[in-house]
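Apart from one protein chain that is not included, each protein chain of the complex appears where it belongs.
And now, subunit A:
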Amino acid sequence: MTNILRAAILAGIVAISAPAVEAEEAVLSVGMSGGYFPFTFVRQDVLQGFEVDVMNAVGEVADLEIQFETMTFSGLVGALDAGRIDTIANQITITPEREAKFAFTQPYVIDGAQVVTRRGNDAIAGVDDLRGKIVAVNLGSNFEQLLRDLPFADEVEIRTYESNIEQDTALGRVDAFVMDRVSSAQVIEQSPLPLQLAGPPFSEIRNALPFRDDKEGRALRDKVDAALTTLRENGTLSEISKKWFGSDITKPSAE
């Protein structure tokens, strides 16, 4: 009797622990907004974009199962902090404030901040013309901080958005929006919105993957960082970049 009982208990333990062990087969949960063309966006219910391809490639090299979680952009950092996701792949720029809080991988996108206006609005030809203007940026993005750090920041009316800054600029509710150069160029080329680039990019930005700054987080960071190095060396990174942007944005440009 006791033997049967013991066997049953053992069988139960095995049954319970087998899937648990399997689930532990390193899952990397990656947060993104799913609404930032062409880095991360959805078409016909399919999540795609540059970041998705990069993370899938990282997963393959590092032998991690990549699990994408989409949520509003401003919620991403909170979710990372709370341990709901392991990292964010949404063109996260390395800033001193973020570096103090998170452990970053090497940069995998090097880009510039760009002013974009409604098509035909030639009054704005660069960041210096933003004095006295209304400018849209994504809430919680580093572009907001970039604007606030301008020497004439108090003369700029900054509006922060959860999403749809491109649309509000096209509608003329704001004079311009500020985003990274490559996505801006892609939006202008591929969307029906009447927009134009206003002047050259005004600040270099380096995007990387943030992890929680604890033992587990840093270990994951090191694993992913090594994968990025491999992908850089075997040309995969540059290939993914060319697929989405027609140019290589994963290295410092020669210009």
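Note that in this section a residue touches a chain if its C-beta (ideal position, glycine included) is under 8 Å from a C-beta of that chain, and two chains touch if they have at least 3 such contacts; residues count from 1.
One rule holds for everything that comes next: contacts and distances are computed from a predicted model.
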item	value
Missing subunit (named according to UniProt) among the choices "Nitrogenase iron-molybdenum cofactor biosynthesis protein NifE", "Carbohydrate ABC transporter membrane protein 1 (CUT1 family)", "Electron transfer flavoprotein subunit beta" or "Amino-acid transport system permease protein"	"Amino-acid transport system permease protein"
Residue among A:96, A:120, A:151 or A:192 that touches the chain left out of view	A:192
Option touching the unshown chain, where A:106, A:145, A:167 or A:196 are the choices	A:167
Footprint left on subunit A by the chain that the document does not show	31, 33-37, 41-45, 69-72, 75, 78-79, 82-84, 163-164, 166-167, 187, 191-193
